[in-house]
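Following this message is one structure expressed as C-alpha cells.
Here the complex is missing one protein chain, while the rest keep their positions.
Chains: A, B and C, in written order; residue numbering restarts at 1 for each.
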Amino acid sequence: MVQERTLPAFHAASAPLTQADGLMLYEDMVLGRFFEDKCAEMYYRGKMFGFVHLYNGQEAVSTGVIKAMRPDDFVCSTYRDHVHALSAGVPARNVMAELFGKETGCSRGRGGSMHLFSAEHNLLGGFAFIGEGIPVALGAAFQSRYRRDAMGDAGADQVTACFFGDGTTNNGQFFECLNMAALWKLPILFVVENNKWAIGMAHERATSQPEIYRKASVFGMPGVEVDGMDVLAVREVAQQAVARARTGEGPTLIECLTYRFRGHSLADPDELRSKAEKEAWLARDPLKRFEVYLLEQNLADEETLKSVRQRIQETVEAAVAFAEESPEPNPDELYRYIFAEDA
Amino acid sequence: MVQERTLPAFHAASAPLTQADGLMLYEDMVLGRFFEDKCAEMYYRGKMFGFVHLYNGQEAVSTGVIKAMRPDDFVCSTYRDHVHALSAGVPARNVMAELFGKETGCSRGRGGSMHLFSAEHNLLGGFAFIGEGIPVALGAAFQSRYRRDAMGDAGADQVTACFFGDGTTNNGQFFECLNMAALWKLPILFVVENNKWAIGMAHERATSQPEIYRKASVFGMPGVEVDGMDVLAVREVAQQAVARARTGEGPTLIECLTYRFRGHSLADPDELRSKAEKEAWLARDPLKRFEVYLLEQNLADEETLKSVRQRIQETVEAAVAFAEESPEPNPDELYRYIFAEDA
Amino acid sequence: MAETLLFNALRQAIDEEMQRDPTVFVLGEDVGHYGGSYKVTKDLYDKYGELRVLDTPIAENSFTGMAVGAAMTGLRPIIEGMNMGFLLLAFNQIANNAGMLRYTSGGNFKIPMVIRGPGGVGRQLGAEHSQRLEAYFQAVPGLKIVACSTPYNAKGLLKSAIRDNNPVLFFEHVLLYNLKEDLPDHEYLVPLDKAEVVRRGSDVTILTYSRMRHHVLQAVKNLEKQGFDPEVIDLISLKPLDFETIGQSICKTHRVIVVEECMKTGGVGAEIIASINDRFFDELDAPVLRLSSQDIPTPYNGKLESLTIVQPKQIEEAVEKMVALRV
Partner (left out) sequence: MAETLLFNALRQAIDEEMQRDPTVFVLGEDVGHYGGSYKVTKDLYDKYGELRVLDTPIAENSFTGMAVGAAMTGLRPIIEGMNMGFLLLAFNQIANNAGMLRYTSGGNFKIPMVIRGPGGVGRQLGAEHSQRLEAYFQAVPGLKIVACSTPYNAKGLLKSAIRDNNPVLFFEHVLLYNLKEDLPDHEYLVPLDKAEVVRRGSDVTILTYSRMRHHVLQAVKNLEKQGFDPEVIDLISLKPLDFETIGQSICKTHRVIVVEECMKTGGVGAEIIASINDRFFDELDAPVLRLSSQDIPTPYNGKLESLTIVQPKQIEEAVEKMVALRV
C-alpha cells in the first residue's frame, strides 16, 4: 500500500461554527450520502441505467465548498455530479427523476446521471468527459469579470467552483485553464477531489508529481491542500478562496485529499484497491467524523442529528416516489431542445 | 518595454572547445543564417509561397542543441523548421527544393516550409500546428525506451529533442507531455525557444508565469534556463541533458532566452515589437558573438571564418540552383503517398 | 458606402454588433493588439478594450470551452479561429459542448456563440493550413454551419450569426478576404438559413458555396457565350441545407452539379446528393454530378495544389457534358 500523505494541520477551533451552520452542513452531507445509497439501490433494481458514479466518502468536499458559496454563484461538476447538484440546491426529486429519465428531471430526462444541469441553480453541468467542464467553468468566471469590468455591473461578483478528480489533472485543459484563470484573475476555485484513483489507475502511476496543489505555484496562483474528509477544514479553505475570488484577487487551486467508498461507478468491479487502503479511509468517514464533532462541541445532540437523518431519509424516499410517478418525456418532443427556439 | 530577464551566468571556460568543434558550430550557425536570408530573398522573388517562418537570431539554439546530439538521435520541430532541419543534417539543397515545391525536396514538394521531414536524418517534422509535434517527439523517445527495455536492445539509446516556442507552452499538449516524459523517464529534451513573442502576443500577456523553465519543477523534472544567444551556453546545457537522457535518467526542460530578428513570418508586418527591444537583441546577435569568441580564443582567424562564410554562401547558392533546376512533382502522382503501399 | 473589402465587411459586422449589444465580445489568438491575422478585428481593441477583444493564449480547446461557459451564462462570444483548422484541437468542445449541451441539458442552457475564421485551400499554405473542415463538423448535432462568399453576404450573415441564439460555425475563405463590393449604407441582415440564387437559369442547377461560387461564375461566363443557361445557387447555409430553394431549382432543371472545395468522401456534397436522393430522386434526369476536391491532404506544390481543387474549366466541361450531351 502506498504511503498516505501527511495531512495539513487544521484546528477547527480557528473557524468557529454556529449551530445553524453546523446543522446545515450536516444535513447537506447526510443528503449526499443517503441520496447515493438510494441510487445504488435503485440501480440494482433496474430503475436507472448507464454509468452511475457515486460520491460516497467525498461528501465533505461538496458540502464544504458549495455551502461556502452563495446561491447565485456557479458550480461545475463532472460525471460524479449528483451530490454537487444537491449541495447547489437542485431538489433531490429533480435529480432522482433525472436518473430515472423522467420529464421532471433537472435535465428533463435527456441527460441522465452524467449530465445534470440546472440553469435555475447555476449548475453548469454534469460533464461526462474528463476535464471538459473546466473550460466551461472558466467561461462562467470570465463572465462575472466581464460583467463587472466590461459592462460596469459592480454587483457582478459571482464566484465559480469547478470540481474534478486527480486523474483529470493530467489533462491539458486543466493546465490551460489554470493559466488563463491566473492571467486574467478570474473568480474561480479549482477544486481537485484527489481520491487517489482514476478508475483503476492509481494516482502515482499517472502523474510524475502527485502533490497536485503544488502545480498552482508555476501559474502564480495559490494552491492549498486540505483534508477532504473534514468538512470544516474544506469549508475554511473554500471560504478564503471564495473571499479572494469575490474581491477580484483571482483563482485558487484546492486539493482535497479524499476517497471514494465505492467503486468508480456501479459497473466497476473495484478489484485493484487494497482492502487495507479502503479500511483506512473508511475509518475516516467524513460524516461520522462530523457527527462526533457536532456532539463534542455541543452543537447538536443525538436526537437532533437523528431527526435530521430521518427528515433526509424521507426527502430521499419522496424523491424516489416523485421520480417513479413522473411522466416520461413526450416522444413527440424527440427533437425539442436542439435549438434555442425550442425552449 | 518590458524589463528583460537576467541571464543565467555562464562561463565558456567551463566548457573547453576544440578548434574543430568551434568551426563546426560556426559553420552550422552561418548556414542557418545565410539559408534564411536567401529564403527571404526567394520569397520576395516569388519562388516560394505560403507562410515562411525564418529563424534569424535563434541560431545558437538549433546549433547548440542539435550539434550536441548524435546523427541517429531524433529532432522534432515546428513550422519554423528550416534551420533545425539543416542542423539535423538535411542537405540545404533538399530543404531549398522543398520550399520551391520540387520533387527533390525533403518532403518531395508535398510539404512546404512548415512540413519538412526526413526519415533519413531522423527529422520527425515540421509541424504546422502549435504543440502537436511535442507528443510526436514523445513517441520517438518512448520508442527508444521501448526498444531498450521491452525489446532488450541495449543499443537503443537514442535521444529526442523537441523544439517549440514560448507561446506553445500555454497549450495543453506541452503539460501533458511533460508529465508523461517525467513519469516514464523518457529520453527527451523539451527545448523552448522563448523569443518573447507568439506572433503579436507578448509572452507576458499570454502566461501567468513567464519563467517557463520553472514549470518543470512541478513535474519532478529538471528545468534550466539558458542564454539562447550564446551557442556555447546552449551547448553545455544540451550536453548535460543529452547525457542524462542517454543514460536513462529522463527528460529535461530547457528554456532558451532568444529573439527572432525578423517578423513572425514573411507575411507579418511586425508592428508590435518596439524598436528599442529589437535593437537591444540585435546587439546580441549570436553569430557575431560567437565570431568574436572564436577570434578572442584563437580558435580561428578572420581568414578561416571568411572562408567558412564563403563556402556556406556557395552551398546556399548551389541549393537555390538545385532547387530551380529540379523537376516539379509528377501530376500523375497526385495520390501517391496516401498509403504506405505507395512508397 | 464605398467599396468594401470582405475582411472589412466582417469587421463592420462585428463592430456594429458590439456597439449594439454589450454582451458581444471577441476572443482568440491575436485578435486584440495585432488586430487579427486577416485584420478582421483591426482597431477594435482600441475601441472596446481588452476584455471585449480578448487576446487568448494558444489554447484552442480551453478558450473554446470558455466561450461555451460564457455563452451559457449570458454573454455572446465570437471566437476567431486564426485558421479554422486550429480548432480541430477544440473538436471536443465544439461537438460535445457547443453543439450538444443544450439538448443534453434538456433545454436548460442556450449557447449563442459564433466560431468564425478562415478555412479552405489557400495559396500554397500546405496541408494543415489548407483544410476543408466542413466535412468534419457537418454531422455535429445542434450546430449551424454557414459559409460566406461575398462582402455583402459576409457582413449580413455575420450579423445574423451573432444575433442567433445557437452556436454557429461561420466559415470565411482565406482567399476571399480581399474581394470588394459596394455595400449599402443602411444596416442589413442576411438570413442564415437561405440559399442565394446567384444566377437564374434553366439548364442545370449548380450548387456551390464559398470560394467555389466564384469559380462557378467564372465558368458560367464562358458557358453563357456558348448559349448555356445554368442556375447557380450559393448554399450559404451548409447545415441545415435550404431544400426549399434547392428543390425549386431541381424541379425546374432536373439536373444538378455540386461544386465544392470540400473533401469528396464524406463532404458536404455527399450529404447534398443523399438528400436529393431522399427528396427529389424522381425529378432527376441524370445522376447528380459531384465535383469535389481530391481526397488528399492539400499538397504544397502549386501544380498539385491546383489539381486538388476544382477548376473553372472542369465546371465548364461538366455543364457541357451534362447539358449539351444530355448524359
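The rule is simple: a contact is a pair of C-beta atoms (placed from the backbone, for glycine too) under 8 Å apart; a residue touches a chain by one contact, two chains touch by 3 or more.
Keep in mind that what you see is a predicted model, and the values were worked out from it rather than measured.
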Displayed partners of the chain not shown (whole complex): A, B, C
Listed residues B:G64, B:G125, B:P222 or B:G250, member touching the removed chain: B:G125
Omitted-chain contact residue, chosen from C:I296, C:V310 or C:V323: C:I296
Residue, one of A:G32, A:G64, A:G139 or A:G172, that touches the chain absent here: A:G172
Which residue of C:Q19, C:N178, C:Q226 or C:N277 touches the chain not shown here: C:N277
On subunit A, residues whose C-beta touches the chain left out of the figure: 49-51, 98, 101-102, 107, 109-115, 127-131, 167-168, 170-172, 198-202, 205-207, 272, 328-329, 331, 334-335, 338
Missing-chain contacts mapped onto subunit C: 61, 85, 88-89, 91-92, 95-96, 99-100, 103-104, 126-128, 132, 135-142, 239, 262-263, 265-271, 273-275, 277-278, 281-282, 286-288, 290, 295-297, 299
Missing-chain contacts mapped onto subunit B: 74, 76, 105-111, 115, 117-119, 124-127, 129, 132, 134-143, 145-146, 149-151, 172-173, 176-177, 179-180, 183, 336-343
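As a working rule, only the chains that are shown with their structure count from here on.
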Most widely separated chain from subunit C, with each centre as the mean of CA atoms: A
Centroid spacing, where centroids are CA-atom means, of subunit A and subunit B in whole angstrom: 45
CA centroid of subunit A to CA centroid of subunit C, Å: 41
Multi-chain contact residues (two or more partners), subunit C: 56-57, 59, 61-62
Overlap residues in subunit A, where contacts from two or more other chains coincide: 172-173, 176, 179, 183
